[in-house]
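Left out: one protein chain. Kept in place: all the others.
Read from first to last, the chains carry the letters A, B and C; within each, the first residue is number 1.
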Amino acid sequence: MAIVTGWVAFVVTVATIACIYGLLTIGLNLQFGFTGLLNFGHVAFFAAGAYTAAIVSMPPPGTVPGARYMIGLAVPMPAGLLLTLAAATLMGGVLAALIGVSAIRLESHYLAIATFALAGIFYDVLVNERWLTNGTFGMTQVPKPLRATLGADAWALAYLLFAAATLAVVYLLVGRLLEAPFGRVLRGVRESTAAAEMLGKDTDRIKLVAFSLGGAIAGLAGGVYAHYIGSVVTGQFVAGVTFTVWAALLLGGVASHRGAVVGAFILVAFQQSTRFITTAYDAAVAAFPDTLGVVLTALAAPLPGHPAFLPSVRFMIIGLLFILVIRFRPAGVLGDPQEVTVMGSEE
Amino acid sequence: MVDLSGLAQALTFGLIEASVIALGAVGLTLSYGVTRFINFAYGEFLAWGAFTVVFLVAIAPALPLPLAVAVAVVAVGFMGVAVSGAFFEPIADRGGLPLLITSIGVAFVLRYLLVAIASTDARSLPVPLQRPVEWMGVGLTPVQAVVIGVAALAMLAIHGVLQYTTLGTVMRATSGNRELATVAGIDTEAVVRRTWVISAGAAALAGVLYTVLYAPVRPTFGFGYLIIIFAATLLGGIGRPYGAMLGAVLIGVTISVGSAYLSPAYDQAYAFIVLVVVLLVRPEGIRRGTF
Amino acid sequence: MARTILTVEGLTKRFGGLTAVDAAHLTVPEGQITGVIGPNGAGKSTLFDCITGITAPDAGSVRLGETELVGRAPHAIAHAGVGRTFQTPRIFEGMTVRENMAFAAVAQTGESVVGALARPGAVAAEEAETDARVDELLAFLTLDPLATAYAGELSGGQRKLLELGRVLMLDPTVLLLDEPLAGVNPTLGATIVDRLEALRTDGRTIVLIEHDLELVMRLCDTVVVLHHGATLAAGPPSVIRADPQVIDAYLGRMET
Partner (left out) sequence: MGLLAGCTGGDGGEGSADPLTVGVLVPFSGDYAWVGANVLPVVQMVAEEVNAAGGIGGRQLRVVQGDTEALPDASLSATQQLISVEEVAGIIGPTSLTYSAVADLFVENGVPTVTPTAGTTTLDTQGGEYVYRTVPSDSIGGRAIAAAAREERINGIGSFGSMALMVGQREVYQSFKEPIGSSFTEFGGTVVSELDFRTGKASYESEVQALTDAAPEITALVASIEDSVKIMEAAYQAGYEGSWFLTQDQTNVDFLSQSEAVVTDGALGIQEAPYEAAQADGRAAAFDEAIQAYAGWEETRLFATNAYDAANLLFLAMHKGQVDDGAVDRASTAANVRAVAAPDGTVVTDFDSGAAAISEGTAVDYRGLVGPIDFNEFGDIAAPFSIRRADGDSWVEAGRVRPADL
């Protein structure tokens, strides 16, 4: 199966990761974009889904050398895939509901801090509760459905199609929800909770439903991630993921259903493309050794040479993205400025 | 040798950490007063303060530490003004939410600018390592005592500014309601700038004290410590410097006692739990009264 | 005498040292317009807030027909039939006029996740019904030309009309209007007054906070006067106009 080689293989990997981030951004958009719930702990739901999928599908502890986890339900693959993904989605939703029940009534700024803090607590639980998550060793034998039968290249392509299909299905279902009165109620609650309440809408319940639904979709993304990477480790679920998803949402367009997915693909593409800065730089210097090479070397000379320099430039660019989108294009690439009054004026 | 176990010692460790938290919380609450948004980039001023001193001490070893600290506090103070002028003031009229989200971006820029310059290596300050001395039944090293002293002095200075200077009164007026203050003829732009100098300066000092106590530190420690500062600020009631001081003591003690008597692996969690409970029960914080 | 539809008894609310509402009492006859007047700070808006559950009163009871409303969530009170507008209209600026109106349609299948996804037929039917009702109300309130405009672009008066239309979507038993004419130009004001009268003839019960005393005396069937949070007097306009206490505390100035 030589079709998936060269650039295609790299693009297939990046596209699969982008689909997973697309799901995460749709979930966040449901919470913040449409309902105005400032969720700074989105990675916790992503992690809840990933770990649930791992626990449901991993082999029982006895069979794995050095296993510290206690539960491994070893649901057979590939038939069990839907079951593990359902469990992951459910767990993401349940965790969001638990956090939501306690924090949803908070005013947006406080909700941001509460979700940020609760995601921090959840990370500590993942690291310390070895019986459940195998601690920092992580769950490294999450089965990849049909991996053996298909072989690497075909499987990579198949999983991309699966991830894209999952994203498409979720996109359509959530799209229909948003066009239905359900979407209208969310936007009303976002614009003015007091007015919505006065018009007979149980705003606490609506916020909880939206928050849990967003968490469930993030849980599903966790399940798709777990079966793709095949190993779930605490190192993956850091606050950086939450703010990457936020960057994708802001870029794509707050409260724009299409914008959320487009934003996720743009951001992941940007992040992965910065891998090539060193190679592009080398190629450029190699191709024009005298003219451009001299200029580039002179330019680069004063910059600190330590290898952490380049990756930190990438993160600075992401930071600037936040600043510039809010200031000059609050509606994001595909967002509708009319819709995004919440970004423009305080309630 | 001083026995470092027991509740009294845990409270002492809590108070020591509280002096760092308090400086950060007071600084954060002052800037919240005039800007009305939760600044997620605030932690980076701690890191910049600490690493400015590390840098100054590295290039000029002869420079006495206190002087280096003073230079860092002033420098980061004005950096706060520059950051506010560049990123926050232009959209100040757009309400708290866009400002809050922008502060996430500013946090990334400031943090990774520092990493780009200083790389991610852990650094420390030339502070002597001392064994704790018995003092009223608990162990305390002279350095720790100095840290508490410096923090207390800084807090006294801020209290002095707030209560006994025109800037203080004007700051308190503006922190109530910025539009009202402008209407009343106060040059709010100047007040906001001066508040940022004090706020970012306090953060820089907090960062230095953190590094003195808990070296070696990496340039990314500020963002990690942010949530502890938030906890103290909100516990004390957002916008209330005296509340922030009280909140800092409670959070410092909670972390220390929690680590000593429950599991030390969840030290951050105890501060978070206190914070979330407070947010739910009394969002306006524990300290009654206005300013 | 018309049946009493809403009774407020001994309603008290204190904010720190200030007693905003002091054992106020109010009986609202069905099918009539009741005016609530009083100087600024007399506790009128707080009274509305207590009735609609936005602020929990310290004491007293609010009964709609037989059901006690104190202690219930605002959305439950709205469901029970108490519609309310705000002094400064809280319309959904990021949504169109039509969407603002449709928002208020009473609990639909389309508002639940399962309903929206699993029963598209029912949702479509309800949407059609809602749209019909929205068109009807927009026409009634002369807002139909603005149906697809974003609510954020409306003028002050148009916003008042939209908020009135939105609360009418609830088909409330009692309609609490908080200064429906404040800041409205006279022509649009006349339309609003005309619509209120039409609602009354249609049997709708309205309670109105209004500063324009001349209008209140002309429009309202009964008038309640609040003073420092307490009910000073209540009765038909003619009685109120002549009541010495009211004159002394409030109307005296208007006569000269």
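The rule is simple: a contact is a pair of C-beta atoms (placed from the backbone, for glycine too) under 8 Å apart; a residue touches a chain by one contact, two chains touch by 3 or more.
Keep in mind that this is a model prediction, so the values were computed, not measured.
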Name every displayed chain that the left-out chain is in contact with. A, B
Can you work out which residue in B:11, B:38, B:68 or B:213 touches the chain that's missing from view? B:213
Considering the whole complex, which of A:61, A:80, A:175 or A:311 touches the chain not shown? A:311
Contact with the hidden chain (one of A:132, A:158, A:194 or A:285): A:285
From A:59, A:135, A:175 or A:337, the answer for touching the chain not displayed is A:135
Missing-chain contacts mapped onto subunit B: 1-2, 4-5, 13, 17, 119-122, 124, 128-132, 139, 141, 210, 213-218, 220, 224-225, 256, 259-260, 264-265, 267
What is the set of subunit A residues that contact the non-displayed chain in the whole complex? 5-10, 13-14, 17, 20, 65-66, 124, 127-128, 135-138, 140, 144, 147, 151-153, 225, 229-231, 233, 235-236, 238, 272, 275-276, 278-279, 281-283, 285-287, 289, 297, 300-301, 303, 305-312, 314-315
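Keep in mind that, in the parts below, only the chains that are shown with their structure count from here on.
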Where the centres are mean C-alpha positions, what is the separation of subunit A from subunit B, in Å? 31
Two or more other chains are touched by the subunit B residues none
Pull out every residue in subunit A that's touching 2 or more other chains. 342
How about subunit A: which of its residues touch subunit B in the complex? 38, 102-103, 105-110, 112-114, 116-118, 120-121, 124, 127-128, 239, 243, 246, 250, 304, 306, 308-309, 312-313, 315-316, 318-323, 326-327, 330, 342-346
Residues on subunit C engaged by subunit A in the complex (per definition of touch): 52, 54, 73-75, 78-79, 83-84, 86, 90-95, 99-100, 102-108, 110-113, 115-117, 120, 123, 126-127, 150, 152, 166-167, 169-170
The subunit B residues in contact with subunit A across the complex are 37-38, 87, 90-91, 94-98, 100-102, 104-113, 115-117, 119-120, 223, 227, 230-231, 234, 263, 265-266, 268-269, 272-273, 275-276, 279-280, 283
